[in-house]
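What you see is the complex with one protein chain gone and the rest in place.
For reference, chains read A and B in written order, and residue numbers begin at 1 within each chain.
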Amino acid sequence: MSGASRGAHLAIQGLYKRYGDVQALAPTDLDVAQGEFFALIGPSGSGKSTLLGSIAGFVPPSGGRILVGGVDVVSVPPYRRNIGMVFQNYALFPHMVVFDNIAFPLRMRKVAETEIRTRVERMLAVVRLEGMGARRTSQLSGGQQQRVALARAAVYDPPLLLMDEPLGALDKNLREEMQDEIKQFHRQIGATVLYVTHDQDEAARLSDRIAIVNHGRIVQVGAPRELYEAPCNSFVASFLGEANLFPIQSVAPAVDGTTLEIGGGMRLATTRKPPEAATGAGIMACVRPEAIGLNHRTSAAAGNTVEGIVDDAVYTAGMLRYRVRVSDSIQLTVRQPPGHAAHHAIPGERVVLSWRAEDTLLVPRE
Amino acid sequence: MQGRSTLTSRPDGPTARPWSATGFYGWLLAVPTGFLAVFFAWPLLRVVWRGFTDPHPGLANFVTVFGDGPYLFVLWNTIETAATVTVLCLLIAYPIAYVMSKARGMSLQVMAALVLIPLWTSVVIRSYAWMVVFQRRGILNDLLLAAGIVDTPVRFLPGSFGVHVGMVHIMLPFMVLPLLSSMRSIDRTLLRAAAVLGASPSNAFLKVFLPLSLPGVNAGVALVFMTSLGFFVTPALLGGPRHMTAAVLIEQQANTYLNWGLASALATTLLVITLAIYLVYLRVTGGAAEAALAR
Partner (left out) sequence: MRVALPSFTALALVYLVLPSLIIVPMSFSNQLYLTFPPPGWSTQWYGAMQTDLSWPQAAANSFLIGVPTALLSVALGTLAALAVVRGRLRFAAAASALLVAPMLLPHVIIAIGLYPVMLDLGLLRGYLGVIIGHTVVAMPLVFITVAAALRTYSESLELAAMTCGAGPWSAFRHITFPMIRMGVVVGGLLAFATSFDELMLSLFLTGPGTRTLPRLIWEQMNAYLTPTIAAVATLILGFSLLLLAVVAVLQRARPVESQAP
């Protein structure tokens, strides 16, 4: 169980799917490198399941190509694609014990029974279920069922492994534990993994790269940090993490950058260059809640400073989250780790918010 | 499939035809539907055709059916009987289903068994049992005489009373089951919510439970009415000539009088009426017909 080079290169070329007049997937191109852990995230109905279904072979695409290791598999039935898949509800065979579930793909491949025994035992060890082979799947916990599903999908060393929201049915704590296990699992088997989820934290935690899908098309592809720091539009900015987004009324050049008029008499400074000849109508300003400092009084160094009144303050999972009203129509979200916060504010308190000019991002409105 | 490869923006040749299971399932379906086309749809078409052509092409058979003769009366009697049976079934089945929908454990098991047993008992034998009950020296007359309600045995057979009792008996489970399934799907917290909001029990029933059970009522009524239209055994045994129904008449015309043209015209008329109700049934149940019938 070693060697990270066993994964296959996956290339999607011009793949699209229509149901009558409805376009479930717009013509899509995508490249996933050998051994990469690649996540598809997006709201439900965004087309990510259609894409995964096409790769697995359940959804016949209306056109385009799916190259696994350089071979177009569009016309190949799912049972000859040699792709592994983990389903949302595990899809373990309830009339078979754990061992037979994992052995199933090997039996379908007419592998000798002695070799099946060795390979299943080895797989059981990988997913830490030694000695559980004779159990009924209904006797297992959710996490254990999940591991059986992983083992069954990987026991025949498929070069490409598809995972369709595999942790969707687990509660939060178990989900985080299983994320670490899946990461570990991926390192051990070395297959290319395409992972579908709607949980952005999960995607960021697991993946080398992420594709964000919306309205049947891939909006942006990149490493988690890239997507967070340079979202390509307002949808990506708000879907991945939290964002304060402001419609822009007018744009004016300033000494060291640009000044943006956002209504209510508020101006924001940014070092980012707006697109050529932009009037502001098609773009929005985006400020991440973590980029904003919350103080008792003005700090001189910041490029942006606004005053406001704290509407509420909430403590969740190691973060202080404030909603601060700066005008009748504008409210800002601010997040700070409590230990480092310069000031702990209480609702009703007057505070000063400040952030650097380079932290005011400009994104096209989606 | 051709031509779409232009969208791939790569000149690697045309897109291969994608694999799809739809064609495979289409072939699976072709076998049973083919069987029904030959041994169900084709015979029905022949019945309709024969109604217009036997013994001579034309509308003569239908003129007879809808003319002054006894045939229109029989058709009307069939519809009236089916309607009466449907209403009686609904009135009797609704309370049964209501009690069953609230029951749990052993009592539910017993009630379910009592509803299912008749369903598995031969219709011919059940009609035979009713003959034993209703005959001149039968159980019912014995009881009536013993109780002093009548002085001489009442002549129940042949007659509409026996037909109604026998048909309701046979159709009752078909009304209970759809009612039960729709009542069981009603969220009981809605009734509690209604009570919390100030509805009296009878108001909660009338304003919440009854409207929510209507899908079951619609399905049951359509199912029972449709099936009752084609009833043969019970009216033939218990109804006699005075209470003839369409199915009895058709069988008699074909088998006894060998008047196939008239039988076919009558059958065509019955078919049109039943199909119309079937379409209504499909509409009210929505979705797949087989799922609606799976209780």
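Some observations on this one:
Everything that follows uses one rule, which is that a contact is a pair of C-beta atoms (placed from the backbone, for glycine too) under 8 Å apart; a residue touches a chain by one contact, two chains touch by 3 or more.
Quantities reported herein were computed from a predicted structural model and do not represent experimental measurements.
Considering the whole complex, the residue from B:Tyr25, B:Trp76 or B:Tyr257 that touches the absent chain is B:Tyr25.
For the chain missing from the display, the contacting residue among B:Met106, B:Ile125 or B:Ala147 is B:Ile125, taking the whole complex into account. Among A:Ala33, A:Leu67, A:Ala169 or A:Ile309, the one in contact with the hidden chain is A:Ala169. Not every partner is drawn; the one left out touches subunit A at residues 56-58, 77-85, 87-89, 91-95, 104-105, 108-109, 136-138, 142, 145, 152-153, 156, 162, 169.
Residues of subunit B in contact with the chain left out of this view: 21-22, 24-26, 28-29, 31-33, 35-36, 39-47, 50, 92, 95-96, 98-100, 111, 113-118, 120-126, 128-133, 135, 137-139, 142, 169, 172-173, 223, 226-227, 229-230, 232-233, 237, 246-247, 250-251, 254-255, 260, 263-264, 267, 270-271, 274-275, 278, 281-282, 287-291, 293-294.
Note that in this section only the chains that are shown with their structure count from here on.
Each chain gets one centre point, the mean of its Cα atoms, and the points for subunit A and subunit B are 53 Å apart. Touching subunit B in their complex are the following residues of subunit A: 13-14, 16, 27, 57-58, 60-65, 72, 74-78.
Of all residues in subunit B, only 1, 4-5, 7-10, 12, 15-22 touch subunit A in the complex they form.
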